[in-house]
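Removed from the display is one protein chain of the complex; every other protein chain stays in position.
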Amino acid sequence: MYKAGLIGVTGYTGMELARILAVHPHIELTHATSRQESGKKIEDLYPFLRSYKIGSVVISDYNAEELARHCDLIFLAVPHGTAMASAGELYAKAKESGKSLKLIDLSADFRIKDPAVFEKWYQIPHSQPQLLQKAVYGLFDIYEEEIKKADLIANPGCYPTASILGLYPALKNGIIRNDIIIDAKSGTSGAGRKAQTATLFCEVHDNFRPYSIGGKHRHTPEIEQELYLAAGKEIFVSFNPHLLPIDRGILNTIYAPLAADISAEEIHAVYTEFYKNAPFVRVLPLGQLPETRYVRGSLFCDIAVTVDKRTKKLLITSAIDNLARGASMQAAANANLCLGLPLAAGINAAPVCP
Amino acid sequence: MYKAGLIGVTGYTGMELARILAVHPHIELTHATSRQESGKKIEDLYPFLRSYKIGSVVISDYNAEELARHCDLIFLAVPHGTAMASAGELYAKAKESGKSLKLIDLSADFRIKDPAVFEKWYQIPHSQPQLLQKAVYGLFDIYEEEIKKADLIANPGCYPTASILGLYPALKNGIIRNDIIIDAKSGTSGAGRKAQTATLFCEVHDNFRPYSIGGKHRHTPEIEQELYLAAGKEIFVSFNPHLLPIDRGILNTIYAPLAADISAEEIHAVYTEFYKNAPFVRVLPLGQLPETRYVRGSLFCDIAVTVDKRTKKLLITSAIDNLARGASMQAAANANLCLGLPLAAGINAAPVCP
Amino acid sequence: MYKAGLIGVTGYTGMELARILAVHPHIELTHATSRQESGKKIEDLYPFLRSYKIGSVVISDYNAEELARHCDLIFLAVPHGTAMASAGELYAKAKESGKSLKLIDLSADFRIKDPAVFEKWYQIPHSQPQLLQKAVYGLFDIYEEEIKKADLIANPGCYPTASILGLYPALKNGIIRNDIIIDAKSGTSGAGRKAQTATLFCEVHDNFRPYSIGGKHRHTPEIEQELYLAAGKEIFVSFNPHLLPIDRGILNTIYAPLAADISAEEIHAVYTEFYKNAPFVRVLPLGQLPETRYVRGSLFCDIAVTVDKRTKKLLITSAIDNLARGASMQAAANANLCLGLPLAAGINAAPVCP
Partner (left out) sequence: MYKAGLIGVTGYTGMELARILAVHPHIELTHATSRQESGKKIEDLYPFLRSYKIGSVVISDYNAEELARHCDLIFLAVPHGTAMASAGELYAKAKESGKSLKLIDLSADFRIKDPAVFEKWYQIPHSQPQLLQKAVYGLFDIYEEEIKKADLIANPGCYPTASILGLYPALKNGIIRNDIIIDAKSGTSGAGRKAQTATLFCEVHDNFRPYSIGGKHRHTPEIEQELYLAAGKEIFVSFNPHLLPIDRGILNTIYAPLAADISAEEIHAVYTEFYKNAPFVRVLPLGQLPETRYVRGSLFCDIAVTVDKRTKKLLITSAIDNLARGASMQAAANANLCLGLPLAAGINAAPVCP
């Protein structure tokens, strides 16, 4: 059993990681940290984990030395800025004790390769540029080999995961022109577990709303960075998120002009070929469309391609579970890979539907 | 009190009309028809209307002669095809008895001016072309004067209402180019009250999904017809609907390339001016965005304009209550106008939030 | 138009009062107070009220003198303890300026007649015992005449409203024995609009849970006080609330042993007779059961009686909208009565279903 630490257990991504690791056959959570909940058992914070071994882990304050000495692997589930600082400390402490350490960062801190772009969008300077260079973007469908060798993995954002997987084959194969609109919809767990009026039940339930539209959302540069790598040229997207009254799930409807006269069947063949070795991307048969419930609680990204012949556009619809594939289960998959375990170890449960 | 009939009381639009008319100061529902529920009182079908006078109205079988003789106004809340046939009969019977009759048709039968376009999208021929010519499209924000004089009103579709109101000022004023995407999301009452597995609670709740995307939805030609009138030239839209796990509400996110270098402030001024005499369109201050809860149970259409400077697009977000503004309350507003009543009579209740 | 003030506009009861007063024909909200939101317009806090006159009312800090001088009527929508202090101040200021003033208190401060009982359950002493004596319990179905003459009205709690109306006729007529269980379920708006993790969307949605069961909930003494008056003897109830993943609505399932061999039909007749002059209590026909949606947004309390012959129990199910009948619309009804207006003025909208 590998020993894992989890820095920041109180948010939804921390909660989901605890849930996944509760039954992981090869990774055991031995350390969980939180300032507010220090001293509590995990089962007191998360009663649904009572009776699992993980439930009796006592939450502690963050202590870099302790974590670096005891853990083979650490998940960082803390806000951006905090994550990069912790990463620096943890590697320093690990080095002192001559220990190798794998870090999976669920924040945005190591996703943007260019520190200037990071600083522009996140409004803080990057304090760990040398680590940034080492970090591998943890989209395992694309970067599996790099992840296997990585020490530091930048776990992708939820919206970027669904956006990039949806667009990659089309851009790689020159199917669409560079005028991309992503109309994204996310479940409310994506907004975090912090107490705030805006995400109270009565503010979200039986409601639907856009937010941060028109080029303001921080996932924009992350998406554009990876699409640049797919297309081999600079790509601009109009990324526009909305808040869904559901717990889990992202569904993106992506619009782009077709670059040439190409049929839906041909595009479908391109996608199927591109993802033939990606067990957790399901390219749906033509005519079927993704639904968030079909991926709930799972690592799947479901993708459909649809051609609007009247307006000569490609419509790509992609769905993930924002907490699972969009955060913690993807982190566990990345942990599996960088520890030399099978990709699906402990995370192959079927989607929970209904 | 004007006497009103309601043909097709069992669907959600019929239910909503009954709810509205229960407290209308000038229109009294005297006749309600349904094949399946004939013989029941309205309060037995809809227990929430118990203790209102409307509750004791006995539902009857459809009888054109009876309806035409007794009613000043009839709402048709039946499927397309059936509606046009009934309209033909009702006018014939009214003529026989020398009576004037106002019809508000909530189906699609009289919305599309061109019978060939209607036939292409609805797959049935139009049996009442002479009535079609008389019909007025019931978007009262645009056609108030025509509606006041009309006998037959084609009540707009739910998606078209939110789409047309959102796009009209921009097209009228040449602000955008003709490459329009409408990413539409609707509450489940829009799918009707028919027993079917696809709209069972457990198939919709905690789920989100696209449907009929890529140019397949029948509201496309209705939207394009009215936008043509706004723009003075043919307009094509890529209209793509999604199903929300909410009861009521449509929110459209509309994308179009800016035709020129124009600021958000200027566009906002254009919209404000255009709707200055439209009491039920609320152009939101820049920076605010519509939410479905803010229009729930009301006649309002809330509209926001947002400019995505990075991609030079105009984003228009518009929200309505699909049952109220998108169907039955709009029908009641049209009834008010064509009967010579004030637009807002009986339908000025504030949105129900939360 | 009577001029009304609203102290505490930021909670859900304040929001609902603003919504109701937005279209009230005889009461105009002229003053609204809030510490946090002072300086904002109501339409900025509650965008759904934009375009109503009330929307442009500027929220101010609490100022007893100003309020007492300008308002005919003041709603107190602040926490217990704060409410009684304000009431004392407002009456003092009104007296100074020789003005009569009606107060409707939505908190618990004036509901419990016995200050010792109040202190036991609310853990604070009662600072206004002389006002407590003047206060009338605002359950207008029972106390209409007293309310018409009252200056200070203790607006009933949400659970008590549904509980007392459900039990009153049975206790008044000696139908049941004194071993009453109230299994109560409330929508989440009852938990307030304060930012807290426990009522975040993802903690409530797709979930159901009991809370404060086993005699701990503060509505217990309020219910028992009124049931004592109904029965003419001390009554003890086991009151046990649960949290529903809905916005609005309370449904109580009340269990009591039958005192004698009496049929459902006889009990139904007793209830029908008791409420024959109560337009907002609907005693359902035998065999029908209440649902929260059937009273949503309305002043109705729906009540059904069911006899469990196997176990010789009376089951009373009662439903209200906790925000409307259980708080703000009941407050508006009480305001109507004490101002000499018709009970239903401005609050007769039909329930919003779906």
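Think of it as A, B and C in the order they're written, each chain with its own count starting at 1.
In this text, a residue touches a chain if its C-beta (ideal position, glycine included) is under 8 Å from a C-beta of that chain, and two chains touch if they have at least 3 such contacts.
Computed from a predicted structure; not experimentally measured.
**Student:** Check the options B:3, B:172, B:205 or B:312 and report the residue that touches the missing chain.
**Tutor:** B:205
**Student:** If I consider the whole complex, including the chain that's not displayed, which of A:147, A:284, A:315 or A:341 touches that chain?
**Tutor:** Final answer for the missing-chain contact: A:284.
**Student:** Just one of A:111, A:126, A:185 or A:205 touches the chain that is missing; which is it?
**Tutor:** Answering carefully, the residue with contact to the hidden chain is A:205.
**Student:** Looking at C:161, C:292 or C:330, which residue reaches the missing chain?
**Tutor:** C:292
**Student:** Among C:111, C:205 or C:268, single out the residue that touches the unshown chain.
**Tutor:** The missing chain is touched by C:205.
**Student:** Can you name the residues of chain B that touch the chain not displayed here?
**Tutor:** Its contact residues with the unshown chain are 12, 188-189, 193-197, 199-206, 245-247.
**Student:** Taking the full complex into account, what residues of chain A touch the chain not shown?
**Tutor:** These residues of chain A touch the chain that is not shown: 12, 15, 19-20, 22-23, 46-52, 189, 205-206, 247-248, 279, 282, 284, 288, 291, 293-298, 300, 302, 323, 348-354.
**Student:** On chain C, where is the contact patch with the chain that was removed from view?
**Tutor:** 179, 181, 183, 185, 202-203, 205-211, 213-215, 220, 236-238, 240, 242, 244-249, 251, 253, 255, 289-293, 296, 306-311, 313, 315, 317, 354
We adopt the following convention: only the chains that are shown with their structure count from here on.
**Student:** Farthest from chain B in C-alpha centre terms, which chain would that be?
**Tutor:** A
**Student:** Please compute the C-alpha centroid of chain B, do the same for chain C, then give the distance between them in whole Å.
**Tutor:** Their C-alpha centroids are separated by 36 Å.
**Student:** Approximately how many whole Å separate the CA-defined centres of chain A and chain B?
**Tutor:** So the centroids are 40 Å from each other.
**Student:** Show the residues in chain B shared as contacts by 2 or more other chains, in ascending order.
**Tutor:** Answer for chain B, listing residues that touch two or more other chains: 205-206, 247-248, 291, 293, 296, 354.
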